[in-house]
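Structure, as structure tokens:
For this view, one protein chain was removed and the others were kept in their places.
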Amino acid sequence: MLRNWTQRVTLTDIIVWALGILILIGVIWGSIVTLNTGKYSTSTWIDLTITGLALGGVYALIALGYTLVYGILRMINFAHSEVFMSGPFTATFAAQALIALGWWNTYPILSLVIVMLVSAAVSASIAILLERIAYRPLRHAPRLVPLITAIGASFFLQYTFRGLYGSGLKPFPDMEIFSGFWLIGTVRIFKTQAVAILGAFIMMLVLYTIVQRTKIGKAMRSVSEDKEVAALMGINVDRVITTTFALGGISAGIAGILYLLLFPVAHFFMGFFPGLKAFTAAVLGGIGNVPGAFLGAMVLGLLESVGPSLFLDGLGIPAPNQLKDAIAFTILVFILIFRPSGLLGERLTQAKA
Amino acid sequence: MTLLVAKNVTKRFGGLVALNKIDIEMKDNAIQSIIGPNGAGKTTFFNCVTGFYTPEEGDILLGEHNITGLSPDRVTQLGISRTYQNIRLFKNMTSVENILVGMHPHLKAGLIGGIFRGPLTRKEEAEALKEARRILNFVGLKGRGDMMAKNLPYGEQRRLEIGRALASKPKLLLLDEPTAGMNPSETHEMMNFIRHLRDELGVTILLIEHQMRVVMGISELISVLDFGEKIAEGTPVEIQNNPHVIEAYLGRGAASGLVQAAA
Amino acid sequence: METNTSFSWKEFVKAGLLGGAVAVLLSLVGMVAAFSGRYIVSGVFTMGQVLFIAPILLSTYAALRRNRQLTNSNLFMAGLLSGLVGSAILALLVLIGSMVNLRAMLINASPELYGILTFGRGTGLGIVILLGLGLLIGAAAAGFLLLPDRIRHALTQAIIWVLLIGLLRDLIVTVSFRWGPLSSIVRQLFAVSGLTIIGALILFLLVGGVSYWRWGRPKRDAAESFNQQRPAARWLTIGITGLILLFLPLILGTFFSEILDNVSMYILMGLGLNIVVGFAGLLDLGYVAFFAIGAYTIGILTSPELGIATMSWWEALPFALLASFLAGFVLGLPVLKMRGDYLAIVTLGFGEIVRLLVLSDWLRPWLGGSQGIQRIAQPSIGPLVLNTQQELYYLFLIGLGLVAFIAWRLKDSRLGRSWMALREDEDVAMAMGINHVSTKLLAFATGALFSGLAGAIFAAKLTSVYPHSMNFLVSINVLSLIIIGGMGSIPGVFIGALVLIAAPDLLREFAEFRYLVYGALLVVMMLTRPEGLWPEKRRQLELHEEEPAVVPAAD
Partner (left out) sequence: MFKRSYALLALLVIAGMALAACGPAASAFECTDALGCVTVGPGEPIHLAYAMVISGADETLGVDSRNGVEVAISQKGQVLGHDIQLTGEDEGCSAEGGQAAGTKLAADPTIVAVFGTSCSSAARVAVPLLSQAGFAIISASNTAPDLTEAGNENNHPGYLRTAHNDEIQGAAAAQFAFEELGVTQAATIHDGSLYAEKLQEVFATTFEEMGGTITTTEAVDPNGTDFKGALTSIAATEPEFIYMPIFVNAGSLITRQAKEVPGLEEVRLMGADGMFSPDLVEGAGDAVEGLFLSSPDLASFGPEYQSTFLPKYEEMFGTEPISVFHAHGYDAANMVFAAIEQVAVQDPDGTLHIPRQALRDALYATKDFKGLTGNLTCTPTGDCADPKIAVYESHPGQFPPDRIWP
């Protein structure tokens, strides 16, 4: 093995490794310094961790959409970020209506369910339309084509919703039941955060069972292995793919509501960056792999919220949190270089590009 | 003298052992074949030789170079080129361009040359073009030069692929089922063509082949693979009455299905 | 052959629904209202009206075309049906709007919009008018189809040009101000908004007549004719275009020069990205990074503000180019081993990282942070400082010529072949002895170089750079224009830039919907004409590969 390695290694590898190691050293050094200065207390770190996990929860739910679609079609549904935006953006109106009805805080759970249904329905239908109109005709085209289409669709949707609902901010009303926090020992965990983390986890389990245990899940897996064969075995490939998009849409819709519980402002641009992060998360965990998406999202959320203070602060970088997106993307790059199949590996057989 | 030496080459995919301690030697200017049921590891062996896979164990030597684990482009530059079981041409480039790409290792022009097209570059390109046409004629594609590769009929695509492989002036040419999907007469043509190649250009040729007629017809030495093991080696006659081979082909026919699924 | 007269009504209902849906969408995103202020023919009809009529008309017409074989009477019936359905949807919108306040949710569902849709006749009468209009549209579509080709062609041309000139009214008038006496003359044809009726008539007859007359003469589309010309003729064409380009700013003035500068800047970037995406098939979404690096290098080296160096623009240029070229290499190294679609996202990430870094307080002492870099030097030739758009246009022109030449040369070089081979089949390309990493790197770095050049001139043009200029949308603009123009096609880049960059600059209402339209264009393009407006010669069929993707945008 080693011998082969020595023979195969090229200049590029060396440089890439050098870069990687350099960054690693930076990270470690930064962390050590930060921890030594003791600028942050333990409870601070815990708070950041919880925040990160909550954020990760949201990312996870979006990432599931990417992962499902990628798993089946081997394509990055770039427009998934807008699928994510469309639901909650619309749901804010439902929320306003519920307030007008006076249900919002009298039947909080019911209201929440309604809002989630609205959000999920919108997101799902957008996802299905997207597949039907933009992707299905291109299923056999070279892989660059659907990707470009997806990018186009993403912009089209973003600005369509801007046109429909306007470019202003749509605040999402607070829910009394979710205000405040629980004290677990000395650790404060805000109810919204708890909901986000739990919601994500449950959704992940549900999807996982659907994919692994149910009939449609079986069909999905066989389609992802080989569409032609699946078709021969009497599986309705189109229906399976539509279902997949629908599932992705639903999880995105629900993600949207959790997102609004945490960050109660909706606008037409809200999908873009979370979408990008979620994709990063999906790759991080091993795209096409449902638990992977969850794990990846959690890790990413964690690194994003803890990273700047831990790594950069120590290096004496001012306003480190400005660079947290940079951290996320750097992670993406290096994951793809050193472990392209992600933390848990790509569950589905991967096609060569 | 021997051109290619593969010493106990072993390649695993996870649990599955695709090649297990394979030894194959090839003399200069020989025509040899590898046969075996589907999934016996024939193509895997090709991939090891051409550098797409790095075997876990064993060495592959081309002449005096140890090419084990070299990247494909290096291997090609050292003088091995191949064709594919399912034809893989550059579909949207013309035949000539396909050949020209094949000649890549022997051309120099880089970024600067490409931009300024100095006398040297122009000369090189002109000669390359002439050579390309010569090769086209040689493989019997005269006048097809400017056709999009994907618009050529099947047989001609095969020939173009071989032409492309020849363009890199290989010492060793690996042909992966060159007669696949051909009717008897085409097959016959192809056999003659392969002999012709060896005699005219002095290339050493290693075949993967299913059609026994072809194998027995043209190869001087045959190695039989089954489940990644070399179960026999010898002249056509020896192979024809080797019990193991017969077993491999008739006896466990059913088994081969499974292996196929795995590989 | 016998013409079958039985046909499915469903198809035409569908067509109507589609047209109507699009019309409603255009209304609700605000386009109709936004363009309703812009008369095509003053006092007669506005672009807004065109926007909600055209979709129905077109989808009806398309449906009819698909069923040419029908008997005339059936064609008319079908047309009426489709048109009616389409307008019915609009009518429905008006009706609902008049009953419930959609505006609580859809901000553009304004009384103004209903006013436009009902031609200011109030709900009741308006709806009737709308439906009538629908029938009219249907009939028109059918009638149009039945016209002799020659006349239909002439009509189409005439209509298109009236629309075009009507839309570009402001532009033409503004430019005409430079033409002294002529200006007043030209303005005779135009009203405060759009053409005057007389102007429209003149134009209509003019264009209609010309195209009627030209009918039958061998007409090849631009791409073909250019590709087919003999070298000599080709050089001539190039020469003439060159001359035109040379005098353009003098004729058109600053207003146009500004647009020309922007267009040429995007062409520069387009040509670069075309090498990466078009030739080598690497989808790079972080292309703006190299643009930024080019611009900032100039800024850092020439601006006295940061006090790092105060070179002249020319002195700084080589550094800028080198920097972007190297950046191309360094950023390329890690990502080029990745699968195509990963590459897209990672490069996007790189673009963002660069933007975040130039924005960061951390690097502020060297890069100016959010305050950017001002007082950047402008190139000077002897005593003459190139500081107006006209002058800088020539700088762009030179850069453009150089870059276009390089791209064109590389296309058919050994390197170009290797790029295409990699694009077609990476494994095989490697088996042909092509080192995929270094070859891809060259593509990446060359592309970066061009982008860097664009950035350098950009910095000079503005004498300042800000992080906010370096956002993702720039990459999207460039990508869109090479795709619309035709991936891998050099003339395609020019066409794409003219369409995508000039259009929003010329039509101010459009600016607001720029990215909406870009997005739609990308999707429609990929669905119907993936090879672009001016396809690369060899590449023409490339993207149709395994299966013809010729499918209507929706059905």
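Labels for the chains are A, B and C, by order of writing; each one numbers its residues from 1.
Note that in this section contacts are C-beta pairs under 8 Å (C-beta built on N, C-alpha and C of every residue); 3 or more make two chains touch, one makes a residue touch a chain.
Source: prediction; values computed, not measured.
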Omitted chain - touching chains that are shown: A, C
Candidates C:Leu125, C:Leu206 or C:Ala233 - the one touching the absent chain: C:Leu206
Among C:Gln378, C:Ser464 or C:Ser480, residue touching the chain not depicted: C:Ser464
Of C:Ile151, C:Val192 or C:Ile381, the residue in touch with the unshown chain: C:Val192
Absent-chain interface as seen on chain C, which is shown: 103, 106-110, 161, 164-165, 170, 172, 174-175, 177, 179, 181-182, 184-186, 188-189, 192, 202-203, 206-207, 222, 244, 253-255, 257-259, 262, 359-361, 369-372, 374-375, 389, 458, 461-469, 471, 473, 498, 504-505, 508, 511-512, 514-515
Footprint left on chain A by the chain that the document does not show: 39-40, 43-44, 47-48, 51, 55, 166-169, 171, 173-174, 179, 181, 188, 190, 259, 262-265, 267, 269-270, 272-274, 304-306, 308-309, 313, 318-322, 324-325
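Simple rule for what comes next: only the chains that are shown with their structure count from here on.
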Highest C-beta pair count, chain pair: A-C
Far-end chain from chain A, centres as C-alpha averages: B
Most central chain, judged by mean C-alpha position against the global CA mean: C
Computed distance of Cα centres, chain C from chain A, in Å: 32
Centroid spacing, where centroids are CA-atom means, of chain A and chain B in whole angstrom: 45
Multi-partner residues of chain A (at least 2 other chains): 10
Set of chain B residues in contact with two or more other chains: 71
Chain C partner contacts - residues on chain A that touch it in the complex: 10, 12, 15-16, 19, 75-76, 93, 96, 133-134, 137-138, 140-149, 151-160, 162-166, 276, 279-280, 283, 317-320, 322-323, 325-326, 328-330, 332-334, 336-337, 340, 352-353
For the chain C and chain A complex, residues of the former touching the latter: 25, 28-31, 104-108, 277, 281, 283, 285, 333-342, 344-346, 348-350, 352-353, 356-357, 359-362, 426-427, 437, 476, 479-480, 483, 513, 515-516, 518-523, 525-527, 530, 542-547, 549, 551, 553-554
Complex interface listing, chain B residues touching chain C: 50, 52, 71-73, 76-77, 81-82, 84, 88-94, 97, 100-102, 104-105, 107, 109-111, 113-117, 121, 125, 148, 164, 168
